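Below is one structure; the comments refer to it alone.
One chain of protein is taken out of this complex; the other chains stay put.
Showing chain A:
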Amino acid sequence: MSLWVDKYRPTSLGKLDYHKDQASQLKNLVQCGDFPHLLVYGPSGAGKKTRIMCLLRELYGAGVEKLRIEHQTIVAPSKKKIEINTIASNYHLEVNASDAGNQDRVVIQELIKTVAQSQQIQSSTQREFKVVLLTEVDRLTKDAQHALRRTMEKYMSTCRLILCSNSTSRVIGPIRSRCLAIRVPLPSTEEVCNVLTSVCKKEGLLLPPELAKQISEKSGRNLRKALLMCEACRVQQYPFSADQDVPETDWEVYLRETANAIVSQQSPQRLLEVRARLYELLTHCIPPDIIMKGLVTELLRNCDGQLKTEVSHMAAYYEHRLQLGNKAIYHLEAFTAKFMAMYKKFMEDGLEAMMF
């Protein structure tokens, strides 16, 4: 527990640094000792998980923090064994069902049912329900999500579900309607700066406000990343200087270079080079949709107003296909090629307009 991220993570709803209104609402929600199924969503690094854990602590007391990792083996109907790790306390169970890949439906069905079906023995001392925390719900397959629908209703008396996802767009409607949706937005730049300063203070360090601002901007207001960056800065150089360079994640740098390569030249040969880079990104476990998003963000910086809408439209089109398909590289490359064609045409048109 020595990274700052872990060390200074708030553990109760009262201690949360930002979105205090929401925190108090959550407190009120569990005041009566019960709550509906929750769907907590928001971008990564906004503090969804922290909030959920605070909520659970509010509900069950410090006992939720005694966690253990359990390896579970589930046998699918096809006799295939699925290994999955769960993190559990006496009161709740956390599962990332998307670890099971295509077999996540089986995991949902089996695991949640066994948890939900078992009644609490001593309901006088404990709550009468357990909580199942499902993370990365948006990466669940449709089958698994459908498998969840009935389970949610059927075992309402013994179990509450908290679903945690990055966006609701990939959660099917029936599930959204069964849950109380809680959006956890990213903290604002000031909030990030405040958190960084207070953490540094606790560490006995002095953080110049300029650096804090720079970090929070570079991290894209992702608090986890901001804290890590801050710590990396600390390791790199202390005392801090205001214009220190902030270390970045490699994949972002690489993606930016790729985007630059696309903009600088448009030809099949360049496309071949870009393909190699895209493969590189994919093999470093960067999800294709994030590659696509990052690529578009970088490319849009080089586009004119008119082209911007077209490019984003194409990006949405190919991203959708990417979700439907299986081989991400085809769709990423298709987007790249399309962009190249569009950009080239745009540039040539612009050149002609200049000539005449």
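In this text, contacts are C-beta pairs under 8 Å (C-beta built on N, C-alpha and C of every residue); 3 or more make two chains touch, one makes a residue touch a chain; residues count from 1.
What we mean here is this: contacts and distances are computed from a predicted model.
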{"item": "Per UniProt, the name of the complex member that is left out, chosen from \"BolA family member 2B\", \"Chromosome transmission fidelity protein 18 homolog\", \"GATOR2 complex protein WDR24\" or \"Isopropylmalate dehydrogenase-like domain-containing protein\"", "value": "\"Chromosome transmission fidelity protein 18 homolog\""}
{"item": "Chain not shown: contacting residue from A:Glu58, A:Glu94 or A:Glu298", "value": "A:Glu94"}
{"item": "Omitted-chain contact residue, chosen from A:Val75, A:Leu180 or A:Val253", "value": "A:Val253"}
{"item": "Listed residues A:Met229, A:Ala259, A:Leu295 or A:Ala315, member touching the removed chain", "value": "A:Met229"}
{"item": "Absent chain, residues of chain A that touch it", "value": "1-3, 5-6, 9, 44-45, 49-50, 53, 65, 67-69, 85, 87, 94, 96, 99, 135-136, 222, 224-225, 228-229, 231-232, 235-236, 247-251, 253-254, 257, 266-269, 271-272, 275, 279-280, 282-287, 290, 318, 321, 324-327, 329-331, 333-334, 337-338, 340-341, 344-345"}
